[in-house]
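Shown here: the complex without one of its protein chains, the others still in place.
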Amino acid sequence: MNIFLHELKSYRKSLLIWSLCLILLIWMGIIEFLSSKGSNSLSELYNNLPPSLKALMGGGDFNVETAIGYYSVLFIYIELIVVIHAALLGVGIISKEEKDKTIEFLLTRPLSRNSVLKSKTLATFVLILILNIVILLASIIIFNTNSDESIISELMKLMVGMLFLQILFGSFGLFIASLRKQAKSSGSIVLGIVLGMFIMSILADLHKSLHFLRHLTPFRYFDAKTLLLESGFKLIYIFICIILTTAFLLLSHYFYNKRDLSL
Amino acid sequence: MNVIEINNLTKYYGKSRGIIDVSFNVEAGEIFGFIGPNGAGKSTTIRTLLGLIKPTSGTAFIFGKNCFTDGKEILKDVGYLPSEVFYYDGMKVIDLLKYSASFYKKDCTKRIYELAEIMDLDLNKKIEELSFGNKKKVGIVQGLLHEPKLIILDEPTSGLDPLMQQKFFELIKQENQKGVTVLLSSHILSEVQKLCNRVAIIKEGRIVKIETIENLRGENYKRIIIETDIDLSLDYFNIDGVNDFTINNHTYSFLYKGDINIIIKKLAMLNIKNITIHEPDLEEIFMHYYEKGEDA
Partner (left out) sequence: MNIYLHELKQQRKATLIWILSLSILIILLMMMYPTIQQDAESFLKLLENYPEELRLALGMHIESITSVLGFSAFVFSFTMLITTIQAMIMGMSIISKEERDKTADFLLTKPLSRTAIIINKIIASLTIFTITNISIYLVSLISITMFSNTTFDLMFFTEIFIGLLLTQILFFILGLFVSIIMKKVKSPLGVSLGIVFLLYTLSTILVKDTDDIMRYLTLYKYFEPNFIFMNKSLEAPFIILGLILVILLLTFSLIIYNKKDITS
């Protein structure tokens, strides 16, 4: 419990900064949307773009004329940012002890490594959840004060999907940090993988031959298009997500218990 | 000639104290000890001399050059061994030493191998594989390889085994005989006692005493312990120069500094069962300065 609280406390500031940046992003995005609303034919034209071109322009298949359509475009970036946050948090919460040489202190307390890792995992998830809720509330409030379109139920769907991804990548970060001895470079590796996945999710739309990538990158499991325009949550993706998360968590416990901690 | 000259050096970290009004000189060719407990300001003083920390006020000169503006010139002839050594992971010892040597415009290769030989250091190991003590050895070689004219050592022996400490002291003495000046900060008094000519004692950021080692322990101070049959009045020894006075049953113990004749006459008037008079070791004097907090 003390480790859990200690972690929450030490990440307080960082969480605040991430939240503020995201709120700023959402706010500016929505203001921009409201000010450019009205030129109907432009969005009609945009909606006629071939999917490959839309993908290149960062749009995806949304009607940018509606609030939720526009938010879906914005959501691509929000999701990327929170996933990076989750993954780096997962790596950092483990590897910082080695970087800052506090690992000796921590592991000579009367605690099993399992319980250390459990507290840290729990703290990671709580921080992730807080960020998720902050984004949800910020989006609702900013929309409601500036427009009379209500998109709360759609937003809720998007945020639940995002939470799945956050937890998945958070666990992935924990796993990589537990697996690897070189604390310094773990962050870069995780980041590389996250960005690779994200780029795959864009490439997937560029050409028919690349559509299969959609199944490989978690960024396409709960994207706005699937959740809002198509069938909603797909059971298979939820299933894959839960399996992967569980696997990462179990493996991180396994490796963390086994390894020699470097000083 | 003074190699180091510090005048009224003061450093505050925000509101918290670093050092206050520190002044002392280190003469060419001497081994100068700088002693004090943890957090007294030893490292702050040294880091300020090296230009790592900027002072709040005061001046400091090394080789007659200003430490805060001519750091680059000064550092050419300074070797520094920090209390904790950290180097680049992924490098071999020899690569690190060569990298270090590359900053000085002379060929240090021969000296690197000599020093590694003396300190029994494996040059082909990776830095991150070394134990704390072995890293310290890398630090020693790294600090001496360019044959500096001034060596600054910040708690140098922590982590070294007694044999290595011995070798290290020999090395420092040899360097000193070649004319190298040494500033040695430590809280281990025996090593200061063994090596140094003069010491400065620092306490809570202020210098409380600058003295030669001989003066500190030999000429001025005597530890006098007497046993008597009867109770003495408490203020019997309440005279100038008596310090650290303790009574245990009929055993009276104190440090005395001053005219020996006065105290001998005082003692002669008593009926004494037993007496020992000896020179206190540095430890005792040190404790005396710290516990009493007296500006003697």
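Going by the order they are written in, the chains are A and B; count residues from 1 in each one.
Here is the rule we use: contacts are C-beta pairs under 8 Å (C-beta built on N, C-alpha and C of every residue); 3 or more make two chains touch, one makes a residue touch a chain.
Since this is a predicted model, take the numbers as computed values, not measurements.
Among A:L74, A:A224 or A:L249, which residue is in contact with the omitted chain in the full complex?
A:L74
Considering the whole complex, which of B:G41, B:G58 or B:P82 touches the chain not shown?
Of the candidates B:G41, B:G58 or B:P82, B:P82 is in touch with the missing chain.
Based on the whole complex, identify which of B:S100, B:Q165 or B:S185 touches the chain you can't see.
B:S100
List the chain B residues touching the unshown chain?
13, 43, 47, 50-54, 71-76, 78, 80, 82-84, 86-90, 99-100, 102-104, 142
What residues on chain A make contact with the chain left out of this view?
14, 17-18, 21, 24-25, 28-29, 32, 41-42, 45-46, 48-50, 52-53, 56-58, 74, 77, 80-81, 84-85, 88, 92, 96, 99, 187-188, 191-192, 195-196, 199, 202-203, 206-207
In this section, only the chains that are shown with their structure count from here on.
Once you find the CA centre of chain A and the CA centre of chain B, what distance in Å lies between them?
Chain A and chain B have C-alpha centres separated by 55 Å.
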